[in-house]
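The complex is shown incomplete by one protein chain, all other protein chains being positioned as in the whole.
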Amino acid sequence: MAFFLFSLFFCALFYLHFSVAHRAWRQIRGRESAELDMGYVRMEDYFGQSFRTKLAGWMKTLPRATNSTAGLRVFDKGNERIFVAGGAQYPAGRKEREILVIEGDFSCGRDCEFEKELMVKGDCAIGQDTQLQALAVDGTLHVGEGARVRRWVDAVKQLTVGADAVVASRATSRTAIEFLPGAQALSLFAPEVYTEGRHEVELQIEVAPSVIVQLPHPDRTAVAANGYDPAKLFSMGGNTYLYDGDLHLTAPVHLRAAFVVRGDFSCPKESLLEADLKAHGAVTIGAASVVKGNIVAGGDIALKPNTYFQGLLHAGGAMRLSRGVRGLRDKLPVAAYAAGVVTMESNVVVNGKVASAHRVVAVSTPVAWLEGARGAAVRG
Amino acid sequence: MLLTVRVDNPPPPAQSASGGRTGRRDAIYPHRSVRALPLSNVRMWAGVALALAITVWSVLYAVPIMEAHSRVAAVLAGWAGLPVSGWAPVGVFPGLEPASGPVLTIPTFGEVSEGARLALLLSIVGLLIVAQRFSLFRNVANFLIVLLVASAVANAVFDSFRLESITFGQIWLRQEMLVWLILPWVLLLLFVIPQPNLLRGLVWVVFLQAYGFVFSAVRMVFVLGMLHYTGLIFMPPLWFLLGTMSDLLFVLFFYSLSIHRSSGELWGVRDSWQSHF
Partner (left out) sequence: MAVTLLIGISYVVIAFTVAFLLLYAVRHYLLGYSRLRIDQPKDSMELVGFYMPRVTVLIPMHNEERVAADVLQAIVDSDYDWEKLEVIPVNDRSTDKTREIVDGFARLYPFIQPYHRTDGQGGKPAALVEACARATGDILVMFDADYVPGRAVIKMLVAPFADPEIGASMGRVVPHNIGDSLLSGLLSLERSAGYQGVQQSRFNLGFTAQFGGTVGAVRAAALESVGGWNPESLTEDTDLTFALLLSGWKTAYVNRAECYEEVPQSWSVRRRQLSRWVTGHTECLHNYWPDLMQSRFLTRWEKADALFLLAMYWTAPVLVLGWVASLLLFFIPEAHQTPWLPLALAFLGYQLFANQATFLEIGVASMLDGTRIRSLLLPLNLLNFFANTGAICNALRKFYWNKLWGSGGDGWYKTHRTRGTNGGDGFFGGSGAGASVTARSARGLYHARAEGD
C-alpha cells in the first residue's frame, strides 16, 4: 500500500514536468496565430507619420483636462499630458516633460530638454545642444548644432541636421535633408540628402581610353594584364561571372556583365560599371567613375571623389562616399546601406536613402570636387 | 570617347500614390526579425566559473555526494514501504572509496507473482491502445512495447537472468554521478549564456543541480520498488524512461519556464534589442 501511494506520488511528480505544457496547450487549443502583421508595408517615414496619426486620434478622443489655461489646451493621456499651443518660442534651458503640439511656428534656445515627442505644424528651429525625444514637423526643421534626438525626426519640408547633432534613429524629409559636418543619424531618407559645400558639376569621363579592361574578358586564354588574370574567371551562367581572388585593376574597367569577385575589388578612376558588382571583400571605385549597376560588398565600400552611382550600395562593413559623389536615377530613389559606419564627405548628394546599422556621419573635407574629373564646374 | 554626365540633381522622384493605411500599429516596437540578444563575456565567464566550481566540487566530494544520495534514497524507500534490509558498500568508480547500494530482493521471472505477469500484459495492451489512439505517442508507445516484449522473452528464456539490487544501485549511481558532472555545463549553455539575466541564470544552475540530485533519488526508489515487486520485466522501459531521459526531461521543463520568463521580460524592452527598424 505504501509503495502504491509512493507510486502515485511519483506519477504526479513525473506529470508535473508536463503539467505546465499541458496547461499551455489548453490555452492555445482552438486558436489561430495572429503574430503577423499581414498589412505591413515598409515606409521610410513610418515613425513620423505613425506619430501624427496617433496624435490626431488622441486629440479627437481624449478628454480635455480641466486645468486648461487660455491659449493652451491640455489633454490628459493616462500618465502623460499633451500640451497644444498656437505657436511658441522657448527660452534657453527650458525643460518640457509633456508631449507638445505647436500649431504654428516653434523655436527654442540652447540647452532645452524635451522628454516627450514634439509636433510642430509650422516651421521649427531647435537650439544648440538641446535634447529631444522625437520630432515631427510639417514645415522646415533646423536641428541645431550639437542637439541630441533620442529617436527620430521627420519633416515635410527641408530638414537640416546641424553640425555635431545626433539623431539616434531615422531622419526623414519629403523635401531634402542637409547633413552638416559632424552630424550623425542611423538613416537619412529624402528626395535629396546632401552634405555641406554642395556644387553642381558636369563631368566628362573617358569611357574608351587607350588602356581599358573589358569585363568579362572575351578571351580566357589571354595573358594577365592590368591586374586582371583571365584564368581566374569562371562563368556562373545567366551572364554572371565569378573572379576567384582579389582584383585590383590598374586600368579603367568597363564592366558589362554581372560580376562576383571572391576577394577585394578596386578599379582606377573613370571606370564604367554598367552591371552589378559583388565582392566578398572590400570594393573601391576610382574617382569620377560611373556606376550604373548595384554594388554589394562583404567588406567596405569606398566611392572615390565625383563618382556617380545609379543603383544600390550595400556594404557588410563600412562605407565612404567621398566628396562630389552623386547618387541618383530616374523613377526610383537610390539607396546606400552599410552594416558599419557610413561616412559622407562634403558635397555629396544622394537622392534617396543613406543608412547604416551603426551610424551615418558627415565629415568636413576640403572642397576639391575637380579631383579625378576632366570636366569643369558649371556652377558653384 | 567621352561620356558626359551632368550631375545637376534633377527633380526628385515622384511621391507615392495615396490610398495606404495609417496608424498601422498601436505601439512602435522593433520587429522580431531584427532582434538580438548579444552574448556577453560577463555572462559567459561567470557561468563558466560556476560550472567549473560545481564540477570540481562534485569530483572532490564524489563519495560524500553519493552517500548523501543513498541516505535520501533510504528515507524515501522507508516512506515507500520498501523492505530494504540495508545499504552495502559498492564500488562505483575505480580509485574511489565505495558508496552505498541498497540491499533488496529482486525476483527472477520465475519467482514473480501472477499479478506482475498480468501487469505486463495490461501494460502492453494499454500501450497498444495509446499507440492506436494518440498518434503523437505512437512511436514512444511502440518502442516501449518492443522493450517490454524483448524483456519478457529474455526473462522467460534466460530464467536465471538476475540483477542484484546492489549492482542496480552501482549502475544508477555511476550514471547519475556522471550526469552531475556534465549537468552544470549543459545548464551553463542553456540558462546562463543565452539568457538575459545573469543572476537568475546562476540561480537556475545551482537549483537544477540540487533538483537533479533529489529527482534522481526519487526515480531510483521508484525503479527499485518496481524491481522488488515485478522483477526485471519492466526494467528496460523504466531504464529508458527514467534514466537519462528523465534528466533530459527535467532540464527541458525548467528550460521552458526560463524561456517563458525571459521572453516575456525582453518583449518590448527596447535597449535589449537592436533599435533600428
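Going in written order, the chains are labelled A and B, and every chain counts its residues from 1.
Just so it is clear, a residue touches a chain if its C-beta (ideal position, glycine included) is under 8 Å from a C-beta of that chain, and two chains touch if they have at least 3 such contacts.
All values derive from a computational prediction rather than experimental measurement.
Interface note for the absent chain: among A:200, A:229 or A:244, the touching residue is A:244. Not every partner is drawn; the one left out touches subunit B at residues 15-22, 31-39, 93-94, 135-140, 142-143, 147, 154, 163, 167, 170-171, 174-175, 178-179, 181-183, 185-186, 189-190, 193-195, 235-236, 239-240, 244-245, 247-249, 251-253, 255-257, 259-260, 262-264, 266-267, 274. Not every partner is drawn; the one left out touches subunit A at residues 17-18, 20-25, 27-33, 35-46, 49-50, 53, 56, 174, 187, 189, 234, 236-240, 242, 244, 258-260, 275-278, 293-294, 296, 298, 311-312, 314, 316-317, 332-335, 337, 339, 352-353, 355, 357.
Just so it is clear, only the chains that are shown with their structure count from here on.
Averaging C-alpha coordinates per chain places the centre of subunit A 46 Å away from that of subunit B.
Here subunit A touches subunit B in the complex through residues 1-3, 6-7, 10, 13-14, 16-18, 20-21, 37, 39-41, 43, 46-47, 49-50, 53-54, 57, 168-170, 174, 176, 186-187, 190-192, 200-208, 272, 290, 308, 326, 328, 330-333, 349, 351-352, 357, 374-375, 378, going by the rule given at the top. Subunit B makes touch with subunit A in their complex at residues 1-10, 12-13, 15, 20-25, 28, 76, 79-82, 215, 218-219, 221-222, 225, 229, 246, 249-250, 252-253, 256-257, 274-277.
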